[in-house]
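This report concerns only the one structure given below.
The complex appears here minus one protein chain, its other protein chains still in place.
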Amino acid sequence: MNADLALQLGIQGLLTGGIYGLIGLGLSLIFGVMGVINFAHGQMIVMGMYVSFWILTLFGIDPYLSLMVVAAVIFALGYLVQSTIVNRIIDYPEAMQVVPLVSLGLILENMALLFWGPDHRSPETALGLDAIRVGSATIDVSRLMAFGLAILFTLCIFLFLKKSNLGKSIRAAADNRTGAILVGIKVNRINNISFALGAATTGAAGALLLPLMPVTPHLGHDFTLIAFVVVILGGMGNLLGALFGGLILGLAESLSALWLPATMKHLVSFGILVVIMLFKPHGLFGGKR
Amino acid sequence: MSMLKVNHLTKSFGGLTAVDSLSFELKEGEILGLIGPNGAGKTTVFNCLSGFSPPDLGEVLFKGQAVTGMKPHAICQMGLARTFQIVKPFLTISVLDNVMIGALIGERSISAAEKKSMEILHMAGLGSMANTEAQGLPLPMRKRLELAKCLATDPLVLLLDEVMAGLNATEVDEMISLIRQVNSKGVSILMIEHVMRGVMALSQSVIVINYGRKIAEGPPEQVVKDQGVIEAYLGKEFLDAQG
Partner (left out) sequence: MNRLYMFMAAALALILALPLWLDKYTLGIFVMIFYYAYLGQSWNVLTGYTGHISLGHALYVGIGAYTSTFLAQTWGISPWIGMLAGGLLSMTVALCMGYLGFRFGLRGVYFVILTIGFAEITRLIVSHIEALGSFSGIFLDFNPSFINFQFRGNMPYYYISLGFMVVSMIVVRLIETSRLGRFMIATREDEDAAEALGVNTFKYSMIAIAISAFMTALAGTFYANYIFYLHPATLFGMALSIELIMRPIIGGMGTVLGPVIGSFILTPLSEISRAYFAKGGLEGLHLILYGILAILVVLFMPRGIIVYLKGASQWIFNSADKK
């Protein structure tokens, strides 16, 4: 095996893993608070990519700078979705919860198709193809930036959940829903904020991903599946687990290139998905079911 | 003859021992009460007996045969049926269809199962509700439906988990006479019950557990006077304060 290549892939995987962790965090947060799986998660990421793409082409603002704006836009989208749809289906049987969110994904995907067409779009960003060399490995600057900002964003969310009153209420609701209602936490509002926050992570991730890969309307399913794998690795509802799950998945997918063609890297993630789900259903770091 | 014999049943969750080396016996035709304060481990005992949560240690003998480790449906098919404390009707199908599920286990023909289920519904006082969807039933009727579903499986032993909770005085009396009627047909019954009137009226003998351990056993009149039992229910501090 080529050690240099392995190092290169390892670094690249770890960096991508940071973004995966961010995506997983959002899904895990939503599940933790409401027990609902956001099947439109991937399509929200794609929306984030297109929004930052728009900001870039219309105003020339780099995705790294528009990050917070994109996150805010998708936050608003999430808030809207939660208050109009998800709040009504929280007590439905699971089958009926799946359908509206899958449908939402379908709507978002085809709205993207309608607005931006089926073409691959890969905009020129400031950092573009810059790379730095570390020993024998090259690191894309855009990937490094994405990793750094993803981790930063993740930390911000952790801080918010840990320190702010609203964040504490969210954690309380995730811990014990009934208890939270009993002590007077307005659960509907908490739900809205949590879903919106989960959505905001997808917006941020979308902005960070834009410089790394061309965007098309149909990327959503892949992202949704990546997010599933991450949270199942980390444990559903376990926020810190999601970060580690992301890093592990990023590494595993990237290193699989040593043995498999690049188009088959998702095979590794699905493999991990199935194995973890069967043998460690609470994830590697514990979670709730 | 012993219908159900439990030897040193033990079950813990994490660090908490919910049932601690519990042993008891249910004789043929007997109604045995299982009482104890909330969180004493009563429902866990039922989950162990009915196969929903296999015990860590100990064994359960049903008519002398070990059923520990068997799946719930297999245990039920042998003749050991249970109800759930939080009743679990099949919500979107009719009351009759609910009962027929149980009846069809021992009966292959749909029409025979239907006939049998109707008889059970009449006995349980639900005859007029046969074609109503189960989600339209109020709680007292749901409790009776829970019992009717079990009866349709032709049980030899019934495990009743708080079938009287939430019923008013009249409904409790009706439930008492229904259980008596079932028992008179030769079904042995182990019942968890907080409604003491029901326990006193029905059971020949009761077992009291607290923190998963048996703290008293005997005829109900005698057990309720037991100092340890009173302490377990009311708390030692309370009794001390009373002098």
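Order of writing sets the chain letters: A and B. Residues in each chain are counted from 1.
By definition in this document, contacts are C-beta pairs under 8 Å (C-beta built on N, C-alpha and C of every residue); 3 or more make two chains touch, one makes a residue touch a chain.
The shown structure was predicted, so the numbers you read here are calculated from the model rather than taken from an experiment.
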item	value
Omitted-chain contact residue, chosen from B:Ile35, B:Leu104 or B:Val224	B:Leu104
Touching residue (missing chain; options B:Ser21, B:Gln77 or B:Asn183)	B:Gln77
Where the unshown chain meets chain A, residue by residue	37, 85, 88-89, 92, 94-96, 98-100, 102-107, 109-111, 113-114, 217, 221, 225, 228, 232, 261, 263-264, 266-267, 270-271, 273-274, 277-278, 281, 289
Residues of chain B (touch criterion as defined above) contacting the omitted chain	50-52, 71-74, 76-77, 81-84, 88-93, 97, 100-102, 104-105, 108, 110, 149-150, 152-153
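FYI, only the chains that are shown with their structure count from here on.
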item	value
Chain A and chain B: spacing of chain centres that average the CA atoms, whole Å	47
